[in-house]
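Okay, here's the structure, questions in a sec.
A single protein chain has been removed from this complex, and every other one stays in its place.
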Amino acid sequence: MSLIADTPISLIVLCSGLALVLIGLWGMLTQRNMIRMIVGFSLTDTGVHMVMVSIGYVTGGTAPIINDAVPIAEAASRVVDPVPSALVLTAIVIGLGVTAVMLSVAIRIYKARRTLMIDECTESKW
Amino acid sequence: MTVPVITLLTILLCSGILISGLLAVTLNNLLSAVISAGLASLFASVVYVVLAAPDVAMTEASIGSGLTTMIFLYAIRKTRGED
Amino acid sequence: MFDSIGVLVGNLFLIIGALFLFSAGLGVLRMPDTYNRIQTGTKATTLGTIMILVGIACLHPSWTWKLIILVFFVMLTNPVSSHALARAAHSIGIRETEATVIDKLDDEDEPPREQAE
Partner (left out) sequence: MIKRLFILMMLAVMAVIFLNLAGNYRENTELSRLGHYYAENGPQELGAPNLVTAVVVTYRGLDTLGEVTVLFISAAGVGLLLRRTRRKQDDEDLEQGDRAEETAGVHKPASEIVETATELLLPMVILFGIYVFLNGHLSPGGGFQGGAIIASGTMFLLLALPESHISRLMIAVIESLSGFSYVVVGVLGVLLAGGFLDNRIIDPGTYGALFSAGAIPLIYVFVGLKVGFELSAVLDRFRKEDTGPL
């Protein structure tokens, strides 16, 4: 019980983020359906974002917004790190763009080959 | 020794993320798998609020679980839901 | 004095709202078919969410206006989304339980049958 109580919350999020990365990789590598592989990619994406956000957490920190609740003088000692937040913010939007491009490639292949199974698209192998 | 509420909440949310992630790679129905992936994203956005990153939480909630699921659904419709 | 009453009332509302949400979860597990599940998951959660928002308004009086807007949105979106869900479920042909007495949407879809009768 005391083990759970002493575990910092960012460690829990870090571990489950890493586990989600593994789950997503497993999905990407074992599935043969292209859309399922892209689902695995999007899970890996979410896992990486969780890891990055958890690294930026500071014990007992508040959101990095300096207003009445957090005066300017105390800012540096009370807020969490804004840099990982800013990086993840852009990474999520990029992730959507990448997913959209991958899905449209999958649709394109389906239109040409009438299948989504990657095993049947053999001519693109070397 | 009492466990803080915030730790319990984090454990609950993280197990939700892991369970829906596992479902997303194991479910047979493609539609259910995509919805599960969106669910994992939604849980993750609540975790970001717990970790004091509200900006990221807003982005994840609207993009990760809304728009991504939506384009997956459109792609499934275009490929006639082939499994 | 007023503070403590506000805290008491707010917590009471929170507990009532949580009970409603719990009953919604129980109903989703126990109801026999899709349509009954949709209606449990909508009615009880709408009331439960509103109760919880009212409770928060009692605990933090300065947030009242934002919470009123939230209540408005919950009341507007929750029934509409459940309506759309139920219609979609009906149109892909999910059947009701045996105990169902009347299906107005089905009658609406097939006017010729009514005329024939």
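Per-chain numbering from 1; labels A, B and C assigned in written order.
Keep this in mind: contacts are C-beta pairs under 8 Å (C-beta built on N, C-alpha and C of every residue); 3 or more make two chains touch, one makes a residue touch a chain.
As the structure is a computational prediction, the values presented were derived from the model and not from experiment.
One chain is not displayed; in the complete assembly it touches the shown chains A, B, C. Although one chain is not displayed, chain A still touches it through residues 8, 10-11, 14-15, 18, 21-22, 25-26, 29-30, 56-59, 63-67, 72, 75-77, 79-83, 85-86, 89-90, 92-94, 96-98, 100-101, 103-105, 107-108, 111-112. Think of the hidden chain as still there; on chain B it touches residues 53-55, 57-59, 62-63, 66-67, 70-71, 74-75, 78, 80. Seen across the whole complex, the unshown chain contacts chain C at 73, 76-77, 80, 83-84, 87, 91-93.
The rule we apply is simple: only the chains that are shown with their structure count from here on.
Chain B has the Cα centre that lies closest to the mean of all protein Cα atoms in view. With centres defined as mean CA coordinates, chain B is found 10 Å away from chain A. We define each chain's centre as the mean of its Cα atoms; on that basis chain A and chain C are separated by 32 Å.
Look at where the CA atoms of chain B average out and do the same for chain C: the two points lie 23 Å apart.
By the touch rule above, chain B contacts chain A in their complex via residues 1-4, 6-7, 10-11, 14-15, 17-18, 21-22, 24-25, 30, 33-34, 37, 40-41, 44, 47-48, 50-56, 59-60, 63-64, 67-68, 71-72, 75-76, 78-79, 82-83.
Here chain A touches chain B in the complex through residues 1-2, 4-5, 7, 9-10, 12-13, 15-16, 19-20, 23-24, 26-27, 30-31, 33, 35-36, 38-40, 42-43, 46-47, 49-50, 53-54, 56-57, 61-65, 79-80, 84-86, 88-89, 92-93, 95-96, 99-100, 103-104, 106-107, 110, 115-116, going by the rule given at the top.
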